[in-house]
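Only one protein chain is missing from this complex, and each of the others stays in its spot.
Order as written gives the chain letters A, B and C; numbering starts at 1 within each chain.
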Amino acid sequence: MKALKLKKENLFEFLKGIQRFGEVYGPVKKGDKFIYERLTDFSRLELTALRAIIPVKKFLLPPRFPILKFDPINFYEEIPAEIPMRIIFGLHPCEIHSILILDRLFKERTPDPYYIRAREKTVIIGLSCVPDDKCFARSTNTHFIEEGFDLGFNELGDNYLVWVGSSIGDDLVRSRLDLFDENITQKDLTQYIEWRKWRDNQYQLHLDLTALPDIMELSYDAPIWEELGEKCLSCGACSMVCPTCPCFNVQDYLPIGEKAGIRERHWDSCMLKDFALVAGGHNFREKRSSRVKLWYTHKLKAFITEFGRPACVGCGRCIDTCPVNINVLEVVKKLKGEGVLLK
Amino acid sequence: MREGKEIRIDSVARVEGHGNIYVRLLKGKVKEVRFEIPEGPRLFETLVLGKEPSEVLNIVPRICAICNISHRYAAIRALEKILAVKVPPEVTFLRNLMHYGEMIESHSLHIFFLALPDFLGYPDAIALAEKYPEEVGIGLRLKKFGNYVMETVAGRMMHGENPTIGGFGRFLNKEEIKSIRDGAEKLLPDAIRTTELLRNLHYSTYAEEGMLFVCLKPTTDEYGFWGDTVMISNGDDRTVEEFRTAIKERIYPHSTAKRTLYRERPYLVGALARMNLLGERLHGAAHEALQKCYSLSWIRNPLYNNLAQAIEIVFTLEEIIKTTERILKIKKPPSIVHSKKGEGKGAGAVEAPRGSLFHYYEFKDGLCTYADLIIPTAQNYNAIEKHLTVAAENLFFSSVEEEKAKLELEMIVRAYDPCISCSCHIQQI
Amino acid sequence: MNSNNIYQPIPMRIVRRYNLTEDVRFFQVRPVEMEKALTLRYKPGQFMMVSVFGAGEAPFSISSSPSRPGLLEFGIRKIGVLTTELFKLKENEVIGVRGPYGNGFPVEKMIGHDLIIVVGGLGAVPLRSLLLYVLDNRDLFGKIYFLYGARQPKEMLFLREFLELKEREDLDCLLAVDKDDTGTWTEKIGVVTELFKFIKEIDPEKSYAAVCGPPVMYRYVIDKLVALKIPKHQILMTLERRMKCGVGKCGHCVIGSIYTCLDGPVFTYWDVLHMKDLI
Partner (left out) sequence: MKPKVGFFEFTGCAGDLLTIVHSEDYLLDVLKAVEVVSFRLASSQIRKGNNGLMDLVFIEGSITTTEQEEKLKELRKRSKILVALGTCATFGGVQAMYTGKPNFSKRFRSVYNKNFKIVEAFESKPLEAFVPVDYFIPGCPISPQLFLFNFPRLLKNLPVELPAYPVCVECKWQENECLLLKDIPCLGPATRAGCLARCPKDNLPCVGCFGPVPGGNFASWEKHLLEKKYHEPQLDKKMRFFFGAKIKEVKRGK
């Protein structure tokens, strides 16, 4: 992979320059937290931001969007969804891993045209990060990324070490080649490796996910699910913020007056009561405990069966979001009947 | 007209809430005139008992959707007085902005949708729209803008929680402020046209009768909607607290609403009262419009309330432009001012679209122990009945047909723009 | 119209519709565009997503057989919003249909085997597709038993069609009702499992069973099939879940690591045993 150096002080200059390729997005502050937002004023960019409230999935599968238009005579016709090119700066390794997982779900088997269209119009610029006390990506093996980005910015003292991951990434760099230094020295390399080592050791939270599928299988009727079910508010927030929760619902909006009707898709959550309700009133997941169980077995067991890896990328959002403290950490802790290592 | 006759108009339409007009004629005289309010009681004064200040604020705007901002603002003024919270001027600017939004929304709703159909002989604005699409268009644009301002500042068109004790949950960003300013600039010509339109209408003279006018005295020499002193057209000035005790609220058997008198006299609040008392303070386009419209009839004839409202829309749009400019100069959005105080009593007042609105609360141990809310329509009751009586005398013993006469009575009620939901919740405990 | 969009329904015209029972209606539909009719391919056991203007979209099993191309048939129970709207539609009106989805019955693997088809209630809809298919390819299969149980005669779907089948010598069509108030019922009385006693001489290793019916029926039927020594992975059953997309995206039909809409709706008894929550 091609690599170059960019002086940190030139970052904004570079981001300004690439605006001619598309809209530039990045993490900005919202209250005490961060969100990804369109950047026009680059001073708002938060370079040490962790865990935007809603992950990058919002660009690929927005919370709600129209999928079809209809009227009774012409029936269904497609909504021409013109998505502008979007360049998203500041995605950390776990976040990029989540895109790779979504790619598998939405690009393989039966490709989803809306996802594919949005994905094609999304340029990913990664940025290395320093974990805090809620990150556990190292345990999910998503703390480092070698693919899935168009450009990858890495900490290198006064510089960024920039990996070029795709041809569009290359175009971006070429558009402001004057800002880059193509000469990576041995010293740079050592410094980079040192930094990586240091950074990987900054993880404070470690969970042991080995044998989890088996444990889950065996704990199928364990009381912990009832306990969690008692506590869960069924608020759905965990699904909304999880970077790999892609479930959705579909709703038709009838026209008023002359306006055409819309079929819309919006995020759903298996934590919500109606998720598995079918006609006639039978609910396959009537009990909260069975819904909590589905959430966690799907992420930590079923996904491994299907894709050989959990659907959790260790971003810590569930830890940061669930008001009643139900999250991967707690569930694993309870399942394994042991404390989680806190370095 | 026949002797011993009773005339009833049930559920006067195009007013907010239920109100009936009842007239009894006997021996060539109007024996009795009642404006009845059979609206269901909601007992707001009991609902706020035992609540924290912020909870009082959750509840009281629900008294009325049309002027929910005024209720919120009056409550905030009272509560902040009690809690000794002093907010920075930029918070006040933004609050004023939302209040202006409500003035525009409420006045334009009243003028175009509730009152104008009468003047032009239509049952409603939809029917009116067929013949006068442009005029109704103006009304829709103004109302939409008023709503937009309320929604943007308060968080919702109605019952938005954003304006809170000590400030705003979320202070608006510059883009939002600018869009409000631009909207006001664009609509000013529409507002001026509205005054022209109303100026050229025919105003009947059946209900002419001199009346006391009451409004809040602005803290500056300008026209405005906030103050701690009440100004009365007989020359009296009273503090809000004094005024509250001076007016006696009484319950009448035929009405769920309470009503008030000042020194045993009916008085009138609202746009017409404000124009009569403060009109000289206007500048700019609002001043010009008033110059063109004002006549001595304004102190006798309630129908001019519509025109007074139209001029207030002009004033309000001009004020929005000034206020947004001030807000745009703010560097850092102010944060909420908190208070630890949990005891005290006090009143807050604002000019709601329909007139002076008073909220009075007492708190002990952080919880509300007493509330008294005095609503414009309650204050206007006696004035409404007075004007109805005068008009009934002029109408029912003249050659005017009964149907027409009834409509004239309805128009008087509508001119006052009574807000019946509001008035059912006034109470002393 | 962009045919690349998997969510885009194809307009189809209702050709025929009549009531199968009080609340179940037969719908025969054909794509409005003729070329689409000719390219329509599916397997027994697959389903389609049906849209009705404004009322949404829902999955319905195909009841016709791919061996009779150009048309699609459904048997639909009026139970909620969309189905009520569907029942309001008349012949010649247009609905939206996309699919086929799901795995369907593994008909290739079933070739050369004896077949026991066990149906309860509405389960007749998907299994009629299989039955018509094997009858149209009769020489490819061994013995065929068709066991159908309903509560009462008027609740039996496709009754006339199935009674006609009784005339045929190349299959055993066994019909039963729990009880008969009409006094005109000429077939068996009893629950569907009681029809098993009429099954003779099958080679269990060389047999497939296909089951579809109300959830309560499964356990009893499976006991019977297991008693017949039919291998667990040759007992097939179709299952139902909420579905919003039909293509393994919306997540509603997930059970463990499988999507009912992609990996099902046809499952084997073995799947049921080793995957929790399936039934």
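To be clear about the criterion, contacts are C-beta pairs under 8 Å (C-beta built on N, C-alpha and C of every residue); 3 or more make two chains touch, one makes a residue touch a chain.
Just so you know, these numbers come straight off a predicted model, no measurement behind them.
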For the chain not depicted, the shown chains it touches: A, B, C
Contacting the left-out chain in the complete assembly, out of A:Cys232, A:Leu294 or A:Val332: A:Cys232
Per the touch definition above, residue among B:Ile63, B:Leu197 or B:Ala378 touching the missing chain: B:Ile63
Full-complex contact with the absent chain, from A:Ile125, A:Ile145, A:Leu205 or A:Val241: A:Val241
Chain not shown: contacting residue from A:Pro84, A:Gly257 or A:Gly280: A:Gly257
Full-complex contact with the absent chain, from B:Thr46, B:Thr205 or B:Ser398: B:Thr46
Missing-chain contacts mapped onto chain B: 11, 13-14, 16-18, 36, 38-47, 50-51, 55, 58-59, 62-66, 68, 105, 109, 113, 117, 123-127, 129, 140, 143-144, 147, 155-162, 164, 168-170, 251-256, 410, 421, 427, 429
Absent-chain interface as seen on chain A, which is shown: 30-33, 35, 52-54, 63-64, 230-237, 240-241, 251, 253-259, 266-269, 272-274, 288, 321, 323-324
Interface with the undisplayed chain - residues on chain C: 54-55, 81, 85
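Basically, only the chains that are shown with their structure count from here on.
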Touch-based graph of the chains, sorted into line, ring, star, complete or other: other
Inter-chain centre distance, chain A versus chain C - centres from mean C-alpha coordinates, in Å: 39
Rounded Å distance, chain B centre to chain C centre (Cα mean): 66
Interface hub residues of chain C, defined as touching at least two other chains: none
Per-residue multi-chain contacts in chain B, two or more chains: none
List of chain C residues in touch with chain A within their complex: 1-2, 4-9, 11, 51, 53-58, 79-80, 83, 94, 96, 240-242, 244-245, 247-252, 254, 256-258, 262, 276-277
Complex contact set, residues of chain A against chain C: 67-68, 70-72, 75-78, 105-106, 109-114, 220, 246-252, 254, 261, 263, 268, 270, 275-280, 284, 290, 294, 297-298, 301-303, 305-306
